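Take a look at the following structure, please.
Just one protein chain is left out here, and the rest sit where they should.
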Amino acid sequence: MADQRSLPEETHTADPFGSQPILHEVDSWWKIRLTLMRRSLRENWRIFRRSKVGVFGLVIIAFWAIMAVMPTVFFATGFWNPAVYDPVTGLELNPPTRTMTMVERITDPNTEIDRRAVLLDGRIPDTLQIGDTFELPRQPAPPDGRHWLGTDPLGRDVLSQLMHGARASFFLGILAAVVTVVIGTTVGSMAAYFGGIVDAFLMRLADLLILIPGLAILIVIGAVFTFQLWHLAVVIGILSGFGGTAIVLKSQALAVKVKPFIDAARVAGGSARHIIFYHLIPNVMPLSVLYMMFTVTAAIQSEAVLSFLGVLNTDTSWGLMMNLARTQGYLLQVVDFWWLTIPAGLSVTLLSAAFFLVGRGMDEIVNPRLRRR
Amino acid sequence: MTSRRLPLEISAGQARLLEVDGLVMRYDTEAGEVSAVENVSFSLGRGESMGLVGESGCGKTSVALSLLRLAPENARYQSGSVLWEGMDLLELSDQEMREYRWAEISMVFQGAMNAWNPVYRVGEQIREAMDHHFDPPLSTVETSRRMDRLFNLVGLDPAVQNRYPHELSGGMRQRAVIAMALSCEPKLIIADEPTTALDVIVQAQILEELKEIQEDLGLSILYISHDMAVIAQVTDIIGVMYAGKLVEFGSTRDVFHGPRHPYSYLLLSSIPSVTGPRRRPVSLEGTPPNLLAPPAGCRFHPRCPWATEQCRTDEPPMMQIGPSQWAACWNSEQVPEMGEQLP
Partner (left out) sequence: MSLVRVEGLRRLFPVSAGLFRRSTGFVHAVDSVNFEIGMGESLGLVGESGCGKTTTGRMLVRLEQPDEGRILLSQPDGTDMDVVELRSDQRTEFRRQVQMIFQDPYESINPRRTVYETIAEPLLIHRIGDLSTREQQIREMLRKVGLAPPESFMFRFPHELSGGQRQRVAIARALILQPRLVVADEPTSMLDVSIRISIMELMSQLAKEMGVAYLYITHDLAVARYMCDRIAVMYLGKVVEIGATEELLANPLHPYTQALLSAVPVPDPALPPPEVRIKGGIGKAVNPAPECRFVDRCPQAADVCRTTPHPPLEDKGGRRLVSCHLVEASRH
């Protein structure tokens, strides 16, 4: 038992006197920091690489990152005409058409249209009689050479919306995660270090925020205020940062707080601020980054739900695409109009799962006990 | 390699209980092959006690685990044999080995006193071990009788059986661990650092009790420790290990009074003592080698103050230097003189 534990140490006790100095001359401090960071990144990457799910997640994220920059490339190179491909204002002026016959009573909805529908649809001249045939523009249109994922009911390109939606998701997810981690790490470390009243107050606050049904609150806020994407990110960040994340990071900080190096810093005369920022937070950080990944997942999913319900004031997002499909009545016709719902739904699932998988991969770096030999 | 088998005559006339011959064990790790036990040979007779000493990571625990075939999964036995009353334990099936473990050879693991299951009473846990290993199982009355005797043997009140581990002090828990190791009446106990975490007074009590038990039951004990003073007090024979190799072997008295391998010499000179003239302990410089790529020649040569050209290239075999002393050093003859010249 004991030997199993001491074994890896055995392999690491290479003769330190024999190894090369890292730097011979101390030239500038940021260069040294950079060298050290590169070294630890390389080391961490070596561990991360062994986690198949983690690498898979990273590949998906990379894919979506590319997707997110593509519209800029397409518009800049003139491959896409903004008038047609803009995700909000674009419109396909020459949509594919199909031949319809005006009838009194519809027997085949694919080739027949009734009189009242013709009168309501402004695109068709009202001089037509029953039995006449005419060309009706198809909107939403299925995928073709011009629109690889078809167009939506308003004649806009679905692929372009999907790409812009990826941007929104990245922006939202990463902002929410950063807010969560900054708040969660600070709150958790302070609660652990000071204990007593500070701890009690922060932890009851955390309990309260965990008890609040987050989504319901977000819907209410969305109903009352004009809810921008970054508002949502901040709210999610605050809810999670003061809530669950704070509790997890506090328990980690507590484990760090009892380490003798904290005592050593106190003996050296370090103030509370010094100890929290110089010792506690750097040791909690790896776990924070892990929780950052999980927050991204949660944020992307909440955004999708809120946009789908139409309480978020945003231009393009995957949730909004689904929302449009719903309000226009295409939601239940997945087989006929799959391009309106499946790509957006799949994107939400894939990207949020990808961050989760990366988090799982990072688990091995953060918790060395999980590491394989 | 010359003289792989060591015809040890310390306890002449007795059949050797355990003979380890040319044992080579390596760990497969991601970084490569760790040469943890390299060509280790020794033997142990009935009723004898032996000590294996060395720095942490020198392979002493790996040797012990090999005897029980409890080494971690990534361990590979390259060659050699572990003869238990003439039978090679390395060739037994797992099932057969399980019967040998505890019943014939048991082990007191390092830190075992902190490994009691907190939710069961100490007695229940020992009884469970006994139920597993006696076939046919003992009667309840017989088990109780044995348990009481075991607890008396290790210097514990039999009433301690009904207590939970957290209610016992460190010394009591360690005594209970020894009781557990004795419960299946083994012929050999391997004690890995049995008193390391204990205070000196409790350590002295437990070592004394172990010695009494050993004499009463005719047990053999293999002590594994880094504490040379403890080993000096409780063992008849001693093996000094360095970087996976046995570098010196012999009767404890001979090795302590006239160490002939530079490593044993320096190790012995490095321990401060409370008695005798206050002398300056010698410090042993450097660190043990990386066993992924052990140095050529003698594994100790990078740290040896007396290393010669031969030591850097040729690996010294175990050579007999006295009636009951062996050392693996090219210059073992000169070690005592050279030691005198140390600062």
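Chains: A and B, in written order; residue numbering restarts at 1 for each.
Going forward, a contact is a pair of C-beta atoms (placed from the backbone, for glycine too) under 8 Å apart; a residue touches a chain by one contact, two chains touch by 3 or more.
Note that this is a predicted model, so its numbers are computed, not measured.
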Chain not shown: contacting residue from B:Val108, B:Met172, B:Met318 or B:Val335: B:Met172
Identified contact with the non-displayed chain, of B:Thr29, B:Gln125 or B:Gln233: B:Gln233
Residue among B:Ser273, B:Gln310 or B:Gln334 touching the omitted chain: B:Ser273
Per the touch definition above, residue among B:Gln203, B:Ser220 or B:Asn331 touching the missing chain: B:Gln203
Residues of chain B in contact with the chain not shown: 55-56, 169-172, 199-205, 207-208, 211, 226-230, 232-235, 252-253, 256-257, 266-268, 270-276, 278, 281-285, 287
Contacts of chain A with the absent chain, listed as residue ranges: 12-13, 16-17, 19-26, 29, 32, 35-36, 40, 259-261, 263-271, 274, 278-279, 282-283, 285
